[in-house]
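Let's turn to chain A:
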Amino acid sequence: MIPLSYYLIVSAILFALGTAGVFLRRNLITILLSIEIMLNAVNLTFVAFGRYAGDVNGQIIVFFVITVAAAEAAVGLALVIALFRTRESLNPDAFTTLNW
Partner candidate 1 sequence: MDLKFIIELAIIGLTFFMLINASAILVLAERKIMGFMQQRYGPYLVGPHGALQPLADILKLLFKEELRPKGADKWLFTLAPILSVTAAFAAFSTVPWGAETTFFGLLSEPVKLGVTDINVGLLVIFAITSMGVYGIVLAGWASNSKYSLFGGLRASAQMISYELSYATSLAAVILLAGSLSLRDVVDSQNVYWLGFIPRWYIFLQPLGFIIYMIAGVAETNRAPFDFPEAEQELVAGYNTEYSSVRFALFPQAEYINMATMSAVATDLYLGGWHGVPFLENLGLGWLIFLAKVGVILFAYIWTRWTLPRYRYDQLMHFGWKFLLPASVINLLVTAALFLYLNG
Partner candidate 2 sequence: MAETFAFYLFSGLAIVTSAFVIGQRNPMYSVLLLVASFGAMAGLFIQLDAPFLAVALMIVYAGAIMVLFLFVVMLLNAPTEDALQYDRTHPLRHPVVTRFGALLAGVLVIQLAYALLRANELRVPISGRADGTAVSSVAELGRVLFQRHVFAFEATSILILVAMVGAVVLARKESDS
């Protein structure tokens, strides 16, 4: 039986990688992908705790997190497309000036 802390460490490393991606990457799509990595790490935490507590609610929450992540990815990508049309660039530093 794999101890619970092993799964939590994997999840923490993945969350840290996702956070590093959000901070360090200069491409809007890669930032959205890093957010998906973070959500995935949280899913792993929920399922691990649900398994080790014998509770099925861990999986139910993951179900809802996946659904919300799908909706958020769709709207986020639509926003990226709309932004790209105005500035022709995917670098978030190109959007620092508000209205020009």
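In the analysis below, a contact is a pair of C-beta atoms (placed from the backbone, for glycine too) under 8 Å apart; a residue touches a chain by one contact, two chains touch by 3 or more; residues count from 1.
The candidates came about this way: all candidates are chains of the complex that A comes from, given by their letters.
Just so we're clear, the structure is a prediction, and the values are computed from it rather than from any experiment.
Chain contacts in this complex place chain A in touch with candidate 2, from the set 1 or 2. On chain A, the positions that touch candidate 2 within their shared complex are 1-10, 12-14, 16-18, 20-21, 23-27, 29-30, 32-34, 36-37, 40, 43-44, 47-48, 50-60, 62-64, 66-75, 77-82, 84-85, 90-91, 93.
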